[in-house]
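These notes concern the structure reproduced below.
Presenting subunit A:
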Amino acid sequence: MEVFKADVVIVGAGGAGLRAAIAVAESDPALKIALVSKVYPMRSHTVAAEGGSAGVVQSHDSFEHHFNDTVSGGDWLCEQDVVDYFVAQCPEEMVQLEHWGCPWSRKPDGHVNVRAFGGMKIERTWFAADKTGFHMLHTLFQTSIKYPSIKRFDEHFCADLIVEDGRAQGVAVIEIASGEFTLIEAGAVVLATGGAGRVFRENTNGGIVTGDGMAMAYRHGVPLRDMEFVQYHPTCMPGTGLLFTEACRGEGGFLLNKDGYRYLQDYGLGPAEPEPRNKAMELGPRDRLSQAFWHEQQKGRTIEGPLGSVVHLDLRHLGERKLRERLPQIYELADEFLGVDPALTPIPVRPAVHYTMGGILVDGRCASPLPGLYAAGECSSVGIHGANRLGSNSLAELCVFGKVAGLEAAAFAKAAPRSASATLLRQAQAVEQKTRALVTRSDGTERIATLRREMAATMESGCGIYRLADTMQAACDKLDELRARFRNVRIEDKSSVWNTNWLLAIELGYQLDVAQAMAYSALNRKESRGAHQRLDGFEQRDDAHFLKHSLAHYNGEAQPRIDYGPVKITRSQPAVRAYGAAGEKAEKEARHG
Partner candidate 1 sequence: MKRSNAPIFWGLFGAGGMLAAILGPALVFITGIAVPLGILLAPDAMSYANMMAFAQSWIGKAFVLAIVPLFLWHAGHRIFHSLHDVGIHGGTGARLICYGGALLGTLITLWALLSIGF
Partner candidate 2 sequence: MARTITMEVLRYRPEQDAEPVLQTYELPFTDDMSVLQALLHIKDELDETLSFRWSCRMAICGSCGMMINGKPALSCKTFLRDLYPGPVRVEALNHFPIERDLVVVMEDFIDKLERIQPYIIPKAPRTLAQGEYLQTPAELEKYEQFSSCINCLLCYAACPQYGLNPDFVGPGALALLHRYNADSRDGGAAQRMELVAAEEGVFNCTAVGYCSEVCPKHVDPANAVNQNKTTAARDYFLSFLMPKGGKK
């Protein structure tokens, strides 16, 4: 087995991983960085983000506003001290990206432009047309090329962490092109492997978003926090789940039911006005909008299509010119994938799974409870999203906490003692053996595609927009069964070169573990909060019992153990989450009272 000795190894080269790598490289050029990614960095799913990234810039805006929007948006399940740090760092990180070349959209005077986004009181979403994630990712990737100390392992699949002497000390990776293993030794490991949306059926995520890092950390005893909170995005393409960005609504798009009625006004988000108003109607938060869809569907007011019920995203009144300028990619998506010209016809949309709020438990400095292991980005739970993430906070998170994770890992790596290489190698060889056994065994009978399909259908029915104890229980039982069946999986492809059959099997193993953590965390949260909404007697938020983070602990072949951790409240006490006119009223009262 080949061995590469690094100071810091970063798994994942999406926005978070790249930002971390650059932070390490800038902090000390002598540190050797290994940057591992199962796809070429620019293929990472950050590339798909459309709408924008948050950062306070306008003079009538403030960190306090951004803080309040984030904490209330997260239904008070946020670590408020971490949110404070986050909102204060966002603008600087956005400017940093600007200096690195990110083509932010501009105002006529040359300053960066910002747009409105769901749940945000004031426009503070930086954007690069409707390809913000794409531009951020390419900017970060291309900038990372400047640093010779970053050694990339592109198309290398991380099979496991190497934990020795109670510390994360490296990773074992598979070179996809050859199927050969490499041990990367390091003083610290950063996980930046992204979300896990693919455990659901209809989702906005790329094929690679399979929760690998979450599962790896989890299997090594690091709890997964708040996994029951999975965000549905209200405006996705039926069937494929592809996303129509929230910016469609930020620019003034309407959501209409089958009667052409802006139904959101019936769900506490009104009044309906022709111009977009922040935190009202179509610019309400995603959980509320997805829930409203569900209710409309129950009332039979959605439009029935071949790929499920839909409502209409109406952009016609914006006109072709504005659409082409502000939402060019959306225009093309609708046109090419659906054959719908959004300037002439409303786009059929429905909610789909979009984002995993929970993730690897880390503190405000991105350190997990396992010494030497750090996490950043969607795979982590640093505590800023709570029970529901606000759009555009995630891209900003990648930069703010990618940097923190990199710096902290670098500092840790410098100080940490290293175990003997031979010990680490022995571990890596054990990983290799175990991973290869998936392929070499000949007695498996379970098909990967079948297991995956059953898992996704289970998650959709058990952990959807609204949840019930019995369907959640059924989902938990089914996932137990699927995990058992997975141990009997069959891999047809026995070759070494680019064996995606093998990699898909490993990913499925990761996904099943993550799905199980989600389902059990959901079942145990007996209240409704943010993206976790129940209809079985627990319709209300229950701060007395559940103003706390859930923690899922890995338990081998058995079910995960769920317990709870405290939520850091500094100055914002839980209150009613109100939007639209009601929200404004509540805010006024709070200010005067």
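In this text, contacts are C-beta pairs under 8 Å (C-beta built on N, C-alpha and C of every residue); 3 or more make two chains touch, one makes a residue touch a chain; residues count from 1.
Behind the choice of candidates: all candidates are chains of the complex that A comes from, given by their letters.
Note that the coordinates shown come from a computational prediction; the quantities given were computed from them, not determined experimentally.
This complex pairs subunit A in touch with one listed candidate out of 1 or 2: 2.
Interface residues of subunit A facing candidate 2 in the complex, by the touch rule stated above, are 39-40, 42-45, 47-48, 92, 95-96, 98-101, 103-112, 131, 134-135, 138, 142-143, 145-146, 154, 177, 206-208, 239-240, 242-243, 307, 329, 332-333, 336-337, 448-449, 491-493, 495-501.
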